[in-house]
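Below is one structure, written out as structure tokens; comments come after it.
In this view, the complex is presented without one of its protein chains, the others remaining in place.
Showing chain A:
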Amino acid sequence: MISMNKVSKHYGAFQVLTDCTTQVQKGEVIVVCGPSGSGKSTLIKCVNGLEPFQSGEIIVNGVSVGAPATNLSKLRSTVGMVFQNFELFPHMSIIDNLSIAQLKVLGRNQEQAREKGYKLLDRVGLREQAEKYPGQLSGGQQQRVAIARALAMDPICMLFDEPTSALDPEMVNEVLDVMTELAKEGMTMMCVTHEMGFAKRVASRVIFMDQGRIVEDDSKEAFFEHARSERAQQFLAKILHH
């Protein structure tokens, strides 16, 4: 589904990603973790071309992301993405947030788009909020709407960029529950997150990054029980401590 081969990126002299190589199979849930500044967010933003990269290759569902001839908009419409700060459109009602791209990008009609939108709001438990505006919802609710908005496009895979780091602690679980549900249904997912509990429960594989490199790429059992690199061991010791 997603294949990365020696992806590298730099801002001027600063190397952000170095030779990142990995594969994501259909139905897999990959958790990407690592200390801040390790390049994990940049890495998943490269998957749908939101971040350009200088060398290497990323193939998503047979399409090369970096190739100049690639229609990036079309590719992105098939890859769902959820952001740290939700990024709902504040000037539109919740249901319009869910419909707008269906209407303008997929060419669905108003009725189809709304029906799909309501169905997904039901699924994330927010049907009653459909006519409200994003500012009237809690962070956890907004993030669930953002997930529903991405799902409304019928994506072939989902990217999550620290979906719970901007949330108050008591709202983290409602978002993780939606993600867990999604994983159970077989959605292919790449999640940048510090939620190690989620990783242990749901991940098929864990990727650990440090200083722009993929340091570990292993099954979650292998990662949590005997991480090979010292860096990963330190990271786990710190993050599992509390």
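The criterion applied here is as follows: contacts are C-beta pairs under 8 Å (C-beta built on N, C-alpha and C of every residue); 3 or more make two chains touch, one makes a residue touch a chain; residues count from 1.
We take it that contacts and distances are computed from a predicted model.
*Asks:* Considering the UniProt annotation of the chain absent from this complex, which name among "Formate dehydrogenase major subunit", "DNA ligase (ATP)", "Glutamate/aspartate import permease protein GltK" or "Acyl carrier protein" applies?
*Replies:* Going by UniProt, the chain not displayed is called "Glutamate/aspartate import permease protein GltK".
*Asks:* Of A:87, A:177 or A:218, which residue touches the hidden chain?
*Replies:* A:87
*Asks:* Of A:101, A:207 or A:227, which one is in contact with the hidden chain?
*Replies:* Spelled out, the listed residue whose C-beta touches the missing chain is A:101.
*Asks:* Can you work out which residue in A:6, A:26 or A:74 touches the chain that's missing from view?
*Replies:* Considering all chains, including the one not shown, the answer is A:74.
*Asks:* Under the stated touch rule, tell me which residues of chain A contact the chain that is not displayed.
*Replies:* Within chain A, the residues touching the omitted chain are 48, 50, 72-74, 76-81, 83, 85, 87-91, 100-101, 104-106, 149-150, 153.
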